[in-house]
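Excluded from the complex is one protein chain; the other protein chains are retained at their positions.
The letters A, B and C name the chains in turn, as written, and every chain counts its residues from 1.
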Amino acid sequence: MVELCGLELAHPIINGSGTFDAIAARRAFGEQLLERFPFAAFVSKTVTLTPREGNPPPRLWELAGGLINSIGLPNKGLAGFLAEDLPQLAELPVPVIVNVMGFSRQEVAELVQACSARPEVAALELNVSCPNVETGLVMGADPDELARLLARVRPLTDKPLIVKLTPNASDVVAVARAAQDAGASALSLINTLRGMALDPRSGEPWLGGVTGGVSGPAVRAVALAQVHAVCGAVQLPVIGMGGVQRGRDALDLIRAGARAVAVGTESFRDPAAGDRVAAELELLSASADGAQLVSPQPF
Amino acid sequence: MVELCGLELAHPIINGSGTFDAIAARRAFGEQLLERFPFAAFVSKTVTLTPREGNPPPRLWELAGGLINSIGLPNKGLAGFLAEDLPQLAELPVPVIVNVMGFSRQEVAELVQACSARPEVAALELNVSCPNVETGLVMGADPDELARLLARVRPLTDKPLIVKLTPNASDVVAVARAAQDAGASALSLINTLRGMALDPRSGEPWLGGVTGGVSGPAVRAVALAQVHAVCGAVQLPVIGMGGVQRGRDALDLIRAGARAVAVGTESFRDPAAGDRVAAELELLSASADGAQLVSPQPF
Amino acid sequence: MTAPLGRRGARITARERYGAYVVLRCADADGPTPAAGQFYMLSCAAGWGGGEGERPFLPRAFSVLRACPASAPLELEFLVEDVGPGTRRLSELLPGEELLLTGPFGAGFRPPHRGRRPLLVGGGVGLAPLAIWQDQLGPDTTALLGFRDAMHAPGAELMSAPRVATEDGSAGHRGLVTELLAAELEADPQAEVYACGPPAMLEAIRALCAELELPAQLALESGMACGFGACFGCVVPTREGYVRLCLEGPVLDAHLLETAAVAGAGH
Partner (left out) sequence: MTAPLGRRGARITARERYGAYVVLRCADADGPTPAAGQFYMLSCAAGWGGGEGERPFLPRAFSVLRACPASAPLELEFLVEDVGPGTRRLSELLPGEELLLTGPFGAGFRPPHRGRRPLLVGGGVGLAPLAIWQDQLGPDTTALLGFRDAMHAPGAELMSAPRVATEDGSAGHRGLVTELLAAELEADPQAEVYACGPPAMLEAIRALCAELELPAQLALESGMACGFGACFGCVVPTREGYVRLCLEGPVLDAHLLETAAVAGAGH
């Protein structure tokens, strides 16, 4: 059992926002999805105030040990999400965390208020990787900008408010401190690193969205550094993520200070990755010296 | 032939600072190194004012498609470098670019002045990834800090002054613009991404230097995004680097706007990687539609 | 058919070359029998990575070429053309080695409308979903197959009595398979077209069928990371907006599409 800002989780492994669509997965895998749901909590894909189609394809580019995505946050918008998706998500056997993003403080406020009013929602996660259209600043890259956002929206809900930090910041620790001071309940990191790919034929940007976000094992070491730095600087519980494939990767993030760990890209390779990572982690943690299991052949 | 702020290069491929020690390589490979030197210019490892032993080992950790290093800039210091190393580097068949780093503006000024006075030096590269001990700011992560540094040191040399940017910045374009406005001759990017690894046995930081820098194919997409963004914003010639393994990777950086391309980590795997990348690049560039060569089996 | 939750291993039981193609047969002990037109996400248990550009990393999408439910365990066949690091590694697999798979995923072919004669049209590896569909519709079902050249033409052996076009004239009609199709449709206005192949070919077929007002079911491709709706990466534009091809497809009704030339698909 893991306690994460009031939520009781059966184990520390949850999904990264936007990397598992429980409703689609139920179509693909049927009811066994509910019987063996791979995560201890479900985090929704980012919900915005108005519906979004997302970016034009191509949206993916494979990298050494990872991929770039330029999905562009397609979603039904707040009203559509609350009416159609949330009731279905409520059937999952785990707490539902709704990830939201707004392009202004007012938008975020509306999202937080509306989601908070719904009993199916166990917690909110704020995606602050986008620019505030009013100030031009990326909400999560500037400590003051983030403080002002949280000052506006924190009072609007009693539910846990998790802030998901962007890794594309000069000083992620300063942003984390600002989030703590402004009343965040927890932090999650890392979101994707800004990256790009060119079409080998034309030399033009491959992705419809021109740039995209890098995820997967390629970012694991960057994630670990940021989680370690943030956990050393704040008291808030932290959800660590970035390139987790194995129990050992989750153990690293926990050793760096994370309370819970999210699996993202690895679920694309193995839809039951969350489950597998949780089992491997338990095995590692159970052994007095977890690490021995990692290196099966000490000389 | 490629012109890079006044230097005539036989081809666009040079080495990344700190990833090829021409003096050591001559010991390992003998005189053939001079006959088939793999790079069109040689960039020295970072030279500091006083000698440095570097970080305690372990200094390396392998990643998915890359590695983290925490070498810690071991070097003989300015005087030792100028007395012992520079004369040997002058025997190389290519122009020598000296990479320097100081922990205060005064230190950088001394380094620039002393190196600039030596005829063996074709150009200087400023490594601005370290904090200014006087201001606490990473010189290359803050536009104003960098502008003040260049205002101090730019007047001290007539030689090309290349500024090597750090990728660990919220807004690398702003830093690049500041470098251009303050008189930089060229920019080079990316340096390594901040990363970390834990000892699987103890759970303690693996690297003697605790954190380190991530390089190799794992950072390629991040490098391309930064080079693309910077080249779209400044007129200066840019040396692109980060994860280059093949001619195609170099071509991507050139298509993104780079004038020259540096090979770093790949030289560890193949000491003649510079040569190979240059040859592959030439082949790709020679074909009218370079890309066709990349995808040998269009349906 | 819904898929088992999670990735599973499947031992390679046979590997055969057909010119430029490799057919892999594997034993999928834990999987259900797939429908024609469904696909699987494949990777190798060992050595998945370290190729060109340090790839592959993600699994790769493959239509099921053939399913042998009679055999116990269920055997599946896949048709692989080496076009990059993923297909290269897969086509090197030897009997006894292990494939990793998820699936079957997606929506396959629907039976022809009442009174319509199914007509299968494929280009290159696009024959894969048509082969299993022909297995179900019957060996007499007309199949038109297009190949680039003599290296690829042996793919025709994988279907029953296909009519073949090759671009270099090395086998069958010299030219495009769409030329065969045009002639066929002229002769038979009651056809319902089932097609799979490169984007340009599918688009030509879509346009032709639209003009003749014939129903067509097109098995499309797009870059896929997951295959089960998780990544939103595989969308294709339709008259109803973007749809995730792995969920709503890979077989789509032609009339849903303004174009079958999907950005980033094909090679």
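Descriptive notes on the structure:
Quick note on the criterion: contacts are C-beta pairs under 8 Å (C-beta built on N, C-alpha and C of every residue); 3 or more make two chains touch, one makes a residue touch a chain.
Worth saying up front: this structure is predicted, and the values here are computed from it rather than measured.
When the missing chain is restored to the complex, the residue among B:G6, B:P74, B:P131 or B:G183 that touches it is B:P74. If you put the hidden chain back, the residue from B:P95, B:G140, B:P167 or B:G216 that touches it is B:G216. Of the listed positions C:A14, C:A46 or C:A161, the one in contact with the omitted chain in the full complex is C:A46. One chain of the complex is left out; on chain B, the residues touching it are 18-21, 23-25, 27-30, 32-33, 36, 38, 45, 53-54, 56-67, 69, 71, 74, 206, 208, 216-217, 265, 267-272, 275-276.
Residues of chain A in touch with the missing chain: 64-65, 217, 245-246, 248-249, 295, 297-299. Contact between chain C and the absent chain runs through residues 44, 46-51, 54, 56-57, 89, 92.
Rule of thumb we're sticking to: only the chains that are shown with their structure count from here on.
Centroid to centroid, with C-alpha atoms defining each point, chain A and chain C lie 34 Å apart. Taking each chain's centre as the average of its CA atoms, chain B and chain C sit 46 Å apart. Each of the following residues of chain C touches two or more other chains: 49, 53-54. Touching of two or more other chains is recorded for residues 61, 63-66, 216-217 of chain A.
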